[in-house]
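Pasting a structure here, questions to come.
With one protein chain held back, the other chains of the complex are shown just where they sit.
Here is chain A:
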Amino acid sequence: VSDQKPLGCWSVKHGQIITCPVVCNFETGEYIAVHDDKVLRIWKNKDVNLDKVFKATLSADVYRIHSLPHGGPVVLFKGGGVRTLDVLLEAPQQEIENVISDEVIKWSEAFTEGQQPVLIFATEKDGDFFVYVQKLKMNSLHKYKLEQHELSKPLSFTAHIKNQVVTLLCLYSNDSVYKVLIPLHQNTEEEEQILSKSLLLNLSVSGSVLKGTSLVVLDKDHIAVLGSLALSGEESKECLTIWNTKFQTLQTSKELPLGTSGQLWCYEEKFFFTHGKVLTVIMYKCETSSLAAAVGKLKDSQTSDVSSFVNWNTLGDEELVVSFQSQQSVALKSESKMTLRSKRNAVAKVQPDTLSVGQLLLNLKDASTTVFEDELRQLVSKAQMPDFQATIGCVVTALINRCKTNPKYYPRNFLLQIVQTRDLSYSLCPDLMAVALEKKDVHLLQTCLQRFPDIPEEITYTCLKVFLSISEAYLQRIDVNLESVICYIDIEFNNKEVKTEIVENGFNAELEQDIWNTKITKETHLMADGEFCPVGPQKAALLNAVLHSAYSETFLLPHLKNLPAQQAVLFLRYLYYLYVKCSEKINTTLPGIRSPTINQIMDWMCLLLDAHFTVMVMLPEAKQLLSNLHKFVRAQVRFYSELNKIEGSLRELQRLNHQKDSQTYSIEVLELI
């Protein structure tokens, strides 16, 4: 509020105390106040003196008055009795029943559900909490008991009604928000049902805990909590926070250094609270909650200093993507359980946390395969260890060593999982690829080639050789990542129309054709065998992985010379196929993820020809291929030189055009027909 001015001010006489919040009856524009627990005052805007306005003395103490937008105000008495104001005013002195015996009302709220007012209030007696739901029209009252909680008790409540179900959110003193569902249409007159609660949200952010004082619900995925944030070792700061309950994240927070009264109201997308000595109104907007937003906001908010590394493996339920912090606790919890189990198994006698990884691995050396894998899996899932990278390296080495000693043991999936999810490198686990080559685990090899930055050329070459030598029939049974080939390769059942066409820079297909017509038409029938992929999609994907890996020519060339001639020709044929495919597109790139670039293709082609030129020339089946390749490259060179010429001319034209523009006076010839 930029300009706070009281629009009206009324005061009771000295000695009288206003005992419940004043409400406004929206239908009549009247204000209703209660002073000294029993005296009701009703007045309008134009009334000046509160002493002279309508007065009614009631027979029981009022707890609170609730004003509902449709339907008059509802009065809740301290004894739990409920009357509408109209009924009450007809006979102010009427008897008010006492519903709750020794319980004390802690909180109440009124709603309109299906044209009828519903009043909910919570009471306390000796540490037990009860919830009452009163439907006024039906004159029905239901009493529920809130599930006990060992150490903490509710501090604040808020509720909303949707689809005949009351959702009650309770802020507990253990800094958590619990959700309680209360069905409205309850016909059975059972005695004191016990309401069970579920944890909705833990109010903790990166080591600090929010001591909430009040909360409001914003929409189905967001709640706002006002409270003080206690940072470890620092003074606590009061702040207003908005939480995403779906993703358990802190959406935003605002510090309130001047302190608040601990109360928070919310009407029409605005927060109202006192801040220092002023009433502060803050507008808010809750966007549809999405994981991206939740994570993105997380980066912006205070947690940005923490690494946003999320251990996806430990997540049992995808819905519960907890912030990094709560995740850690989850991980730790599960771990401690595991240790208990392992104690029972008497495999590890000490807690893994206090144990060095090396020792642990040593201990596990003789353990059975399943126990061994379990333990390692657990170790891997601990994402927050200081030298995690090294640990993973050790784990993989341990696995590989076990493989070496036990030739029958090969944890294919576990290895693949580790390589896929961790940032490993060749040097961390030098034996991994050797073992994989031995086992012909091409999928693991493909993944390694894609992920490892430091594979020695020798290994790259060996991979290539293995890939080229494996039979297509064998590959068809193997699961390989095909994402690099799926977009361009002509699999037999794949019709030409299915190919995704990328048209860029406003070129349309016709134009594209115009450019290529001159050249391609000749080639297409010339290189009939270049049209179809010489290898199956699985093999192509594996070869692409090789093309993608880093290498140094001088180190690769000597190895490449050892490639058998038949395989060299096959590889060259595949490279030629890729080259033609690339050139079909205006932007000379192949569609798809991790598909080879034209430079990689050209480099490998040159390298292969360098390594095997003499053999190729002699080989009869390579002759046709070489001549096609030669023709194609020559055509391309010509085409590009033509393009260069055109570019030069265009530039000259542009220059001329520019010259003309700059003239302020000219005499031109103009013909009108």
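Just so we're on the same page, contacts are C-beta pairs under 8 Å (C-beta built on N, C-alpha and C of every residue); 3 or more make two chains touch, one makes a residue touch a chain; residues count from 1.
Just so we're on the same page, contacts and distances are computed from a predicted model.
Would you mind picking the UniProt name of the chain not drawn here, from "Very-long-chain enoyl-CoA reductase", "Exportin-4", "EF-hand domain-containing protein" or "UTP4 protein"?
The correct option from "Very-long-chain enoyl-CoA reductase", "Exportin-4", "EF-hand domain-containing protein" or "UTP4 protein" is "UTP4 protein", the UniProt name of the unshown chain.
With the missing chain put back, one of A:17, A:151, A:593 or A:672 would touch it. Which one?
Among A:17, A:151, A:593 or A:672, only A:672 touches the chain that is not shown.
Contacts of chain A with the missing chain: which residues?
Counting over the whole complex, chain A touches the hidden chain at residues 1-3, 5, 7, 660, 663, 665-673.
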